[in-house]
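Accompanying notes for the structure given below.
Removed from the display is one protein chain of the complex; every other protein chain stays in position.
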Amino acid sequence: MPLIQISMVEGRTVEQKREIARVVTREVARIANTKEEKVKIYFTDIKPENTASGGKLKSDS
Amino acid sequence: MPLIQISMVEGRTVEQKREIARVVTREVARIANTKEEKVKIYFTDIKPENTASGGKLKSDS
Amino acid sequence: MPLIQISMVEGRTVEQKREIARVVTREVARIANTKEEKVKIYFTDIKPENTASGGKLKSDS
Amino acid sequence: MPLIQISMVEGRTVEQKREIARVVTREVARIANTKEEKVKIYFTDIKPENTASGGKLKSDS
Amino acid sequence: MPLIQISMVEGRTVEQKREIARVVTREVARIANTKEEKVKIYFTDIKPENTASGGKLKSDS
Partner (left out) sequence: MPLIQISMVEGRTVEQKREIARVVTREVARIANTKEEKVKIYFTDIKPENTASGGKLKSDS
């Protein structure tokens, strides 16, 4: 720990995930006062038809 | 919030997800006494070999 | 399955959860074309200081 | 319940998942003192570029 | 990884969780062909009124 699960609409590049992993690990370790190697991150890519806000699928908005 | 994560065996259509999103958002907002636009829903499609009940994979039953 | 995980800010009553469980189970079973006894629901109560939107804790807004 | 969600880097075979489901169900039911048919297991296959430890993507290490 | 999230109705003892952690780690590492120190386990204790099956809260059944 910390365990960080990041769900985003699919389409982000590996480069964006690499940068998010690097920066979020650094900042959470710094603020939570723990070591960077303790921080685990998982990304989930969500299809637009698999997420809804206000009752409407993202693929419909 | 409310955040609603719905995992189902893969195979449901976008139309079924559209209807579930609409109805579940309406009902949860009504009962939980909040606004529909606050309700977020995520669907996860699960392969039959990725779920087990009673120790048996769904793809084996 | 379906497995439905509902996270809400703490404070909803057992009666609200009873009603959400009943209605969401009925509607998801109907739309997803499965049996009600197959539908599992889990509620998570989230403290206001444990959720943030737009970078601000709910307990600060 | 118990509900067991197992996330692993993609690549495990259906046979490995079948064995994990069988053994984990048996052991958790035994130790938690519940029936095997009550135990639900979900596997999530994670791409190497979707997991990071210590700020580095698994696909980069 | 593997990351294993185990949700159970509240009431299991620390001793039961200790035993589940030990045995599930050993077996998943063996079957998934990975090292035990790579296996992370998280337990979530669920109140009976926070889980429902077939539309009925566990606290009502």
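The chains carry the letters A, B, C, D and E, assigned in the order they are written, with residues numbered from 1 in each.
Simple rule for what comes next: a contact is a pair of C-beta atoms (placed from the backbone, for glycine too) under 8 Å apart; a residue touches a chain by one contact, two chains touch by 3 or more.
Quick caveat, the model's predicted, so the values are computed rather than measured.
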{"item": "Interface partners of the hidden chain - shown chains only, full complex considered", "value": "A, B, C, E"}
{"item": "Touch criterion as defined above, residue of B:Arg26, B:Lys40 or B:Lys56 at the omitted chain", "value": "B:Lys40"}
{"item": "Interface residues of subunit A (partner: the chain not displayed)", "value": "1-9, 12, 16, 19-20, 23-24, 27-28, 31-33, 46, 51"}
{"item": "Residues belonging to subunit E that touch the chain removed from view", "value": "14, 17-18, 21-22, 25-26, 36-45"}
{"item": "Those residues of subunit B which, in the complete complex, touch the missing chain", "value": "3, 40, 42"}
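We take it that only the chains that are shown with their structure count from here on.
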{"item": "More contacts between chains, A-D or C-D", "value": "A-D"}
{"item": "Intercentroid distance (Cα basis), subunit E paired with subunit C, Å", "value": "20"}
{"item": "Residue numbers of subunit A (touch at least two other chains)", "value": "40, 42"}
{"item": "Overall pattern in which the protein chains touch one another (line/ring/star/complete/other)", "value": "other"}
